[in-house]
Structure formats: structure tokens, C-alpha cells
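Just one protein chain is left out here, and the rest sit where they should.
Lettered A and B in written order, each chain numbered from 1.
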Amino acid sequence: MDQPDARARAGDRGNTMPPICNPTAHLSRRALMKGTLAAAGGVVMNWGGLTGTALGEEAKKERKHCILLWMNGGASQFETFDMKPGRPTGGPYRPISTNVNGIQICELMPKMAKQMDKVAVIRSMRTSQVDHPGGIYLMHTGYQPRGNIRYPEMGAVVAKYQGLGDSDLPNFVKISSNGDAGAGFLGPKYQPFGIGAEGGLPPFSTSQKPELDEKRRNDLRSFVDSQFVETSRSEVAKMHRESYEAARRLQKARQAFNIDAEWAKSKDLYGDSEFGRRCLMARRLVETGVAFVEVGQSSYDSHADNASWHRGLVPPMEHAWAGLLEDLKQRGLLDTTLVVWTGEIGRTPTINNRAGRDHYVRCWSTALAGCGIKGGQTYGESDENGAEVKTNPVTEGDFFATVYSALGINPKKENYAGIRPVPLANFGSNPVKELLD
Amino acid sequence: MFGSRTLLLTLVLSLVAGSAGRLDAQTPLREVIDGQVRAKWAAEKLTPAKPATDAEFLRRVTIDLVGSIPSYEETIAFLESKEPTKREKLVDRLLEDPRHAQQQADTWDMILFGRFPPGNDADKRLGFQAWLRTQFEKNVPYDELARTILKAEGLSTDGPAMYYVQYKNAPEDATESITQQFLGVQLQCARCHDHPFEEWKQLDFYGMAAFLARLEVVTLNRKGSGTESTFVIGEQEVGDIQFTGPAKDAVAGKKGEPVKPKFLHATALVEPAAKDGKPAKFSNTAPPPKPKFSRKDRLAEWIADPKNPYFTKAIVNRVWGQFMGKGISHPVDNLSPSNPPVMPELMETLAKELIVHKYDLKWLTREIVLSQAYQLSGAGDGEAMPRLYHHSRTRPLSAEELAECWRVASGWTPSGATAAKGAKSERFRPLESGYMLRFFGTPNSGAGDFQGGLQEHLYMNNGPLGSVIGGKGSLSEFVGTASKPVEDRVRRLYLQTLNRPPTAIETEKVSAYLKSGGPAADAVWALITSAEFRFNH
Partner (left out) sequence: MPSFDPTKSKLVYQLTFGGSWPKAVAFLGDGQRLAAGNQFGQIYVWNLPAAPPAGAKPGGKDRMAPNLPPVRRLEGHVNEISQLAATPDGKLLISTSYDHSVRVWRTDGPAAGKAEAFLDGSTRQKAPGKQAAKTPEPSEGVMVETQTASDILAGHANWIFALGLSADGTRAITGDTSSNVIVWDIPGRKPIAKWAGYPWAWIVSASLAPDGQTALVSEYAYKRDDFDIPPPALKLWDVATATEKLDILKVQFPKLDPKIRTYGSSQAWRKFVADGLITTAFSPDGKLIAAGQGGETDTGKVHLFDAANGKLVRTISGHRYGVTSLLFSSDGKHLVSGGRDTQVRICQVADGKEVAVLNTPRGGQFKDWLSALAISPDQKRLAAADIAGIVHVWEFA
């Protein structure tokens, strides 16, 4: 629960939010008890859920986080992880070696080449939705779109099972990404909080009123609510009040979304691009306890000029991705943060008359790194031209089962759509054991 | 005399016994309801909440019946009235209010389409919604309403045909929905395999789906006339649904066996032998011809029939749940043996009586809301939807109700041009329908539990509610008039927003707020965004 004394003390100090450099110094139990993490406005920041009374319990239980790097439009596996040099389907890029013996990736990814010991690549994805809307739905929910059931996205599931009930920030944040399945039947509590392409907060997330007026009317409203909660004692009234408190905490916590100061220091690590900035924001949000952050890059839909498109998109992406892995590692967060890399579809082995590659889902690539994943490997193979899966096909269901398992979530857990129990990952799917630590 | 006294006593006793359990010509349904509910409480040793105050009842029933809170004037008039039958008169007034037809239309539109109808064509359905409202205005008997929807004749812009448009090329999806919505039967598991514990087999599912196998949604080329496409539901003379066995044994390209239509618990439909032939090509310029034998019509007739084992129970259960929170069987669309009604006799009684009253939903509604069971206070043990109705239920207002309640509470009045009648934009004015539906459209999880969530409060805190509050003649203007005594202003504030007088501590607190210079608009805001306002309880 809240600690009014600590708050008052911290408020007196008038601290601005300290720069986040080293978790051990700032997130230590002692530092928290002393209230040294108080932000301007007097509210104790809920770093990773380590509130007063729950301290001991939370310190013991390590919550998991997930960052989804969403390659919107469908990145080409032939220009990233599944090189086919010398084959007619290979394209003009050449493979380079990595810091893992025997694994080669595209020359467009020299920084990721030094991070491959952390990464597990799946080269045998085999899914069924070849167009964007279907593919986006499929690879966000792990399910085929179905008329009568609204399946939840990966982010909503992770927010539900690894999110913190009373955190200051929403548990599912989406930065410049696609997919509108949302929380589906898990309920509006797990809807994504959407950040725009240039870091803008969603509509209505900022108060238009001066601080004092806000406080005055919020106090009045809290009073009104407290009267009703007391008389009716209804559980939904309590939920209403809790969500309101969460919205208020967000008002104060939203400086977590402002990364300008930190960007100046991190620009080289993440690369001077918008995607780099988004990845930095993701790292920062995960560090403050957000369970799931999705970061999008758009658009890989290279039906024409495939090689040029990838030369434009892949280098900033891989720079940021490598920077993210490095940053998470240095901050001691990589073991509890899963980084997922995927798009909605792959691209055709055949190059068309626009020098492009079209949609392809019979055989394509995705990648996983971090929490629960055994890095430094490739799983599954494609044939010599990259046209069909040769070994170990992985469906979207298997992929999701693997992601949830890596995050310590049982993929067979069920939620209800009406009276119908729905497991997190599709019936018949299984986590890929070789990928899990 | 001894003999006559005994006789009198016996008569009195038998009368008392009669009214407690049985409906007869003299005993209104509401009393039968109360008798049975009380018996259940006694059996479960539950102490019900005390009866609802006039203020509680007024607000609750007004929202339930017309989708809006009562105005300030209506509130005062009701609370001050000394008439002994004022509650009954209130209910009668509300049932005849044109807004009741709209409220019912909204309720049924949600049941039949939900917020996200499948397919892309049913999102805009002004014609259907207008038609639905007319049916409720005329108090069309429910069996006729159901039959009309399922027969789906005419143009979708005029009404019922729109229902099937959401299931274009998906007779299996339509089967799931129809059985759930009209019969309270959940067949969806049997789509892929024989049900694990219910009685339904896959062939039951496909037997029902077969009735819809010949349906085709035809898009008519119509010039002009608004943003809605026009569809008609055509039915072919030939065509069957193919059954390929359990889903887990499914093999791509495997041809299935055609399944003949079969009602649940019945044998296969007797139909004239279909002549061999290919399906006709329906043109886009005129509605297709009706087939000589319509499976769809047979299905509609079988469903909307008092002899159907599920139809009547499904509707009474649903209407009961609409006002009481949980259905007698809950969830309301799951009348399976593994989900027995908590009060089986009540279910039987309601079903029997609705048939006697020729499926008059208005009559049933009236009886339910005038029962004592409906008129309990909300102060209970915290459960939002008590299983045995021992206190009133708490449900979130729908997005449409919320917009209207905000307008009435704030005293907002429209000015300037009005949007097209019935357009969503008019429903939410001056707020925008897009955001309202996005943030308040689906406040519950898939299991039906309220969650609300962050977005609601961000919108209420930082969104355009200011355009509803304030303005000439508004509540905010009144409350902000410093020349008026502050207690009067606080009293008016509570009566107009929460439809009850403020308590002493509320008067004290809010008066202090206003006297210290707190803006009146924010006081109105605090009340209309509070939990007490957001729910019907």
C-alpha cells in the first residue's frame, strides 16, 4: 500500500527523477525504503513493483518482461537470416560470419553478427496467412482470425500474466506498431497503450489542466467515489476506483516516455534512427517495470526494389536491436527480458519483375533472444532455394507456445470467451524445447 | 361456529399457499417470482438486502427501461410524490416512452451483432437498427420478431436481412450464433469434435448448419442512398454442407460427406428431393427468387415456436438476466444440463406464462421490474451480480447510456445542425462516437466480468467531457452561481447527477469545495465520472 510518510519526505526534498544508470544503486531495497526514488509531485515511483509492503515478496519473485520487435510488412529472410548464396533465389547480398561458429547472416547486419551468441533463429516458420491483415492478426495473437472469438495479442497475454496490478505505467505498451486485435476477450484492462511513430503519447493521456486544478478535482472525485464504495461495497466500484488511481499514477509517471536526455547518451549504441529511439524507450519502460513493449518498424513490404528497401531498413534496425541486447545485458535485464523478432509474413524466394519479393509464408524466419531462450543457435532448415521447410517446421501456435514458455507462462492456461475455454497458445501447438533454456 | 371458522381458516391457508407457489388468475407474476425467490433465500439461509429507496429504484429502473437517468424535474417529482402506486405508474410511463423502444433495440442489436460483427459488411446497419426500433415501438411479439429475423426477407437496408450478412460464406459461424442467441444452446465445441461432456455430437452441429448451407449474401447495385451497401439473402435450390470429421483428423483437400438438415433432438428434415444441378447465379440487379423449398424458413419456424424445447426458456432467461444481472441459468445463452437453473420452477413458470401472454416482452419486463426481487437495495456483500439475487446487481452503463446520462446530468442542450437521424454521431453528441465506442464500447472481459480499464479514465480525465458540461442553462452554471445558497447548489448537484439528495457529509465536503473557489464544472465532472454514476445499481 502507499506510504504517506515516505511520500511526504520525498516531496519535501523536491527531487527530480534521477537518471537511470545502474539498477543496483537505484533499485536497492534500502534506497526504496528511504524514498530516494520519489519523483516530482510526491508520488513514489513504482519501480518494478517494489512497493512498501510487497517488497519482500516482489524482491524474491523476478517478473519477466518481453520486447517484441515487429517488422511490419514482412522482412525478407533472404536479406536477413536465411542466406542462399549462389542460388537463383539468393539475391545480391552476401552472407557474413558471426560470433557463433557455423552461423552466417546477411552482410547488412554486422552488429547483430556480434550478438548471435544471444540469439536463436528459427528458419523454418511455416504459417498460413499470406496477406497483411490475416498475417498481422496471426502473428500478434497466435490464432487464425475467427468470426465469433476475439483472441488477445501477445502483449495482452503477457500483461495479464506478468504485469503488475498496481504499476504506474500500463503493462502493455505499443510503440509505432500495427495490429488491432488488442486485448480481445481478456478485457479492456489489458488494452495496449499506443505510442506514436515519433514518440507521441496517445490521445487523452495528458491533462490540459494546471496541476493544482487537477489535484483539487481529483481529490473531490476520490471523495465521491469513497462514499459509494463504502455504501455499496461492490467489487466493480472498487475496480473503477483502482483504474482511476492507475490513470492518475500514469499522469505522474509519463516522463518515463520522455527519452530526450537519455537519447543523447545512447544514440551511438542504438543508432541515430527513429527505430533506435523506440528501442531505447522500450528498454527504459522495461526497466521501470512494464511487462510488455512492442516496437514496430515499417514497412518491409518490398514488392519492388527489395534489395534497396532492405538496405534502407535493415541497418538501422539491426543497429538498434544489437544495441538493445547489449544495453539489456549490461543492465542485468537480459535474463528476465525476452526479445522477440518477427513480422507477419516472409518473402518469396523468387524475385519478380520489379526486383521485388512478394509475400511468402511456407518457409520464413523469426528470432528470439534473452529470457528463457538458449541463444547461439539456428532451429529448423529451409531447402537449398529457401522455398520449403526441410526440417522442424514451426507454426504460429508453436511460436507463441515457445514465447509464453520462455516467459514462464504456461501456454495451455485457459481464459474464457463466453463459456468457451481458450488456451493461450492454440490447441495442438507445442513449445519448441530446443529453443528453451 | 366452529365448522365455518375451520372452513374459513382452511380457505385462507390454501389461498396463502396458493399465492406463494402457483400462478392463478388473481396472482400477478411478480408475486409468484417473489414467492419463489424468497423460498430460495430461505433454503440457502440468505438474508436479502433491504428494499431499495425511492431514489435507488427511480434511477435504476429509468436507466434500465429508457437508457437514461431521470431529469432533475422528474427526480424531484418522483421523490416528493406521496402516491402509493407511484412506482407502478413510473414503470408504465417508462414502458410507453419512445426511448424504451430505442433501449430495447440497442440491447438486441448488441445481442445479434455485438460491437465487432464478423465480416466487413455489417458494421454500418442503420436500416436494421431503425427497423428493430420500430418492432419494439409496436411491441411485436418476440416469436414473430425472432422468426422475421431468421427468415431474413427483404433488403438489408430495410431490416432483418442484415443479420445473415455478417455470416457471409460462413454458415458454421451463423449456426453457432443462432443457436446461442435464440436457443441458449452452445454448439460451437461440436463444430470440431463431439462435445467432451455435453450431449452434442458433430453431426448435431452440421445438421443444424445444413439449414443455412444454401444461403448466399447478394450485394445489390444500388445508386446513391447513403453509405450502406444493400444486401439480400438469397437461397439456392441446391447445396449441402460437407462434413469431414473431427478437426484433428482433418486433411487438406479431403472431400466431405454432405449432411442433411436435422433439428436438434429430432430426426432429419423431410424435404423434397433436390433436383441435381448447379447453384444458380444470382444477379446483382434484382433480389433473387425464393427457392421452392426453403430450409432457412423451416429453421426459423422450428426455432420461434412454443414447442421448441429451448426457445421460450432462452428468452425468459435472457430478459430475467437483463434486469436481474445473472440469468436463472447463467450465462444466459447456456441452457445446458451441466448448467442448471438456480430456480428451475421459476424458469418453468416464466416460460409458461410468456407463452400464455403471447411472447409479450413488455408484459414480462413490467412484471420483473415490479417484483420485490428487483427492488432490493444495492448495498450487499460486494458481488456485482449476485447469483441468488439477494441484493441488486451492479452493471456498467453502455457507451450509449453513458453519453445520454452525461447529457441529462449536465443539462446539455444541442444547438446548431443535427446529424442524420439515428446516426451514431447523434447518439454520442457532442462527444465523438469513435472514441466513445473504443473506450466504453466493451467494458467487460470475454467472460462477462467488468474491467473498465485505464483508457476510460484517461478519456474522462483528459478528454472532451468539458463539451458536455457547461454552457448556458447547464447544471454547472447553476452550481456555479455564487448568489444562490451553497446548500441548495449542492443539493441540486446531487439530485441532477446521482438522482438522490446528498448526505450530510457530502453536503459539507462539496460546500467547502465550492466555497473555497473550486470550479462548479469540476464538481459536476467529479460526480458524473464517479463509480456511482458509471454503473446501474
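The rule is short, and it goes like this: a residue touches a chain if its C-beta (ideal position, glycine included) is under 8 Å from a C-beta of that chain, and two chains touch if they have at least 3 such contacts.
What you are looking at is a predicted structure, and each value in this text was computed from that prediction instead of being measured.
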Where the missing chain makes contact, among the chains that are shown: A
Sole residue of A:Q208, A:Q330 or A:N352 that reaches the chain not shown, by the stated touch rule: A:N352
Of A:P316, A:G346 or A:G418, the residue in touch with the unshown chain: A:P316
Residue in contact with the excluded chain [from A:Q144, A:T231, A:N385 or A:N410]: A:N385
Footprint left on chain A by the chain that the document does not show: 88-89, 92, 94, 176, 197-198, 273-275, 297-299, 304-305, 308-309, 311-313, 316, 349-355, 385, 387
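Convention: only the chains that are shown with their structure count from here on.
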Separation of chain A from chain B, taking each centre as the mean of its C-alpha atoms, in whole Å: 38
Complex contact set, residues of chain A against chain B: 147-148, 150, 170, 184-191, 193, 202-208, 213, 216-217, 220-221, 223-225, 227-229, 231-237, 239-241, 243-244, 246-248, 250-251, 415-420, 422, 428
Residues of chain B defined as touching chain A within the complex: 116, 118-119, 166-167, 170, 173, 176-177, 180, 186, 188-189, 248, 331, 333-334, 339, 378-384, 394, 396, 435, 439, 442-459, 461-463, 503, 505-506, 509-510, 513, 518-519, 522-523, 525-527, 529-532, 534-535, 537
